[in-house]
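One protein chain omitted, others in place.
Presenting chain A:
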Amino acid sequence: MNRATKLRPSTSEMNYFPDEVIEHIFDFVASHRDRNSISLVNKSWHKIERYSRRQVFIGNCYAISPERLIRRFPCLRSLTLKGKPHFADFNLVPHEWGGFLHPWIDALAKGGVKLEELRLKRMVVSDESLELLSRSFVGFKSLVLVSCDGFTTDGLASIAANCRNLRELDLQENEIDDHRGQWLNCFPDTCTTLVSLNFACLKGEINLSALERLVARSPNLKSLKVNRAVPLDALTRLMSCCASQLVDLGVGCYENNEPEPESFAKLLFAIAKCTSLRSLSGFSEVGPLCLTAFIPISANLTSLNLSYAAEIQGNHLIKFVHFCKRLQRLWILDSIGDKGLEVVASSCKELQELRVFPSDLHDEEDNNNTAVTEVGLVAISAGCPKLHSILYFCKQMTNAALITVAKNCPNFIRFRLCILEPNKPDHITSQSLDEGFGAIVQACKGLRRLSVSGLLTDKVFLYIGMYAEQLEMLSIAFAGDTDKGMLDVLNGCKKLRKLEIRDSPFGNAALLADVGKYETMRSLWMSSCEVTLGGCKRLARNAPWLNVEIINENESGRMERNEEDEREKVDRLYLYRTVVGTRKDAPPCVTIL
């Protein structure tokens, strides 16, 4: 090979362009992964890419420190941060585990970063950090908080008061301590830039006239999602104010019995003007009549989230959904039933994403006729050719149904099936559901996310390892027989980034077989499995670039060094790759090996 004359045409020619031109070309490269790739081509590209990077996505806030991030991307404008592991959603992670926002805001402010957008998921946010955020970044435009906690409406008041150019305040499913305050009043009269306002998750009362005035002076407002403290007549007034530009509406008002005819007529009139409305959600304390009022614009809807509409019975849901011919995204409760899903299948031909949530978690009724089964799933798969993402809580499943679904929908990217009763077999054949899930992974070549449930042996993991080549995230619960199951997944799924396992018999042999694998992954969660303290210690020794965290049952004290038994099973293990070593903010219940 004659290295001296070997040409590398593309990069060497490109380097004759001035940096600004290269940077302009990079502007067209939006995805994080692609940008990461181009930064690796050569030193020059690395430098240009660094200074031109505007958006950064950090999937695990402990994988890197804020200081290092800012050093590398000093010109960043938009930051996405994720904190607690996914299973924190299900009360499996102690409240004080970590994921604190404050150090990030502190570093960004000190580093002179001109932050404009911040998106957080499962982070602990304090009022102090919100206040610091509001004061530190003049051009701050957009705050999106998903499943966060630790703050109150006082923090929101700081944001409202100090962010002069605020365009977006989007609060999704956060636990916010509501001081029933006047935070809405804190938006100055000069604030006219709001495009999106979502406070549906707030529990308390709000100042209705402040809200109305705010909406009235926000000519660009496209998305408004209110909480349950906004009654029907107030909502009607709000809608009338911004009807023509409203794209996204969240309804949530208490309705005593039925609205008065006059209020209802006003509501209908306001709805008729909402010609741009494409997305509807809320309805958490609302009766069916209010939903019916939206039928006139239902044909325009592309997104519908009725998963909090516990007061609306199945037949009303079905009646409404029937009109939503252009629906692409549907989140709904299982009270819609199999029959309702059949209606969805015949009416919503554009459907891409479906989530069916359980309406009765306490399983009070033995014969819960309105839950969904494999029948609904098969109907959807047959009727909706564009379906690519599904989250389905059901009470029973069969292999035959899953095989049919796989045949009907080879385009699944996300397939999350949760059979409510753990270890439940195929309810007709009493066999495990290995074959059914096997069919899914074999048919769906582009599958990136999978959650399995029901009775499953090691076989299903053999299939997953063999066929799920694009799989990035796998969630396992009450499944498998031996370490071989987990090994097949770790060895087979080359693109695996997140693996979360609970209550499955995988132990040290699987954990330790290929330590290098974890460098290619974001994180691994194992709870109530068979891994022992000794195994975790060995892993930590062999992989210094991992944080291996043991979350103890005993929340009040660290494990006593003398008493620990290496054979003791670890209740909760969370490990993740990191470039900054052991974190300093772990609470006593977390031991980092």
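Here is the rule we go by: a residue touches a chain if its C-beta (ideal position, glycine included) is under 8 Å from a C-beta of that chain, and two chains touch if they have at least 3 such contacts; residues count from 1.
The rule is short, and it goes like this: contacts and distances are computed from a predicted model.
Participant: For the chain not present in this complex, what protein name does its UniProt entry give, out of "Auxin-responsive protein", "Septin", "SERTA domain-containing protein" or "DELLA protein"?
Facilitator: Its UniProt record gives the name "Auxin-responsive protein".
Participant: Using the touch definition up top, pick the residue from A:N60, A:S147 or A:T398 that touches the left-out chain.
Facilitator: If we include the chain that is not displayed, A:S147 is the one touching it.
Participant: Considering the complete complex, identify which of A:V125, A:A477 or A:L496 is in touch with the unshown chain.
Facilitator: A:A477
Participant: For the chain not shown, which residue from A:S196, A:S279 or A:S307 touches it across the whole complex?
Facilitator: The one listed residue touching the chain not shown is A:S307.
Participant: When the complex is taken as a whole, what residues of chain A touch the one chain not shown?
Facilitator: 87, 89-92, 94, 147, 173-175, 180, 201, 204-205, 228-231, 253-254, 256, 284-285, 307-308, 310, 333, 357-365, 393, 418, 420-423, 451, 475, 477-478, 481-482, 502-505, 528, 530, 553-555, 563, 571
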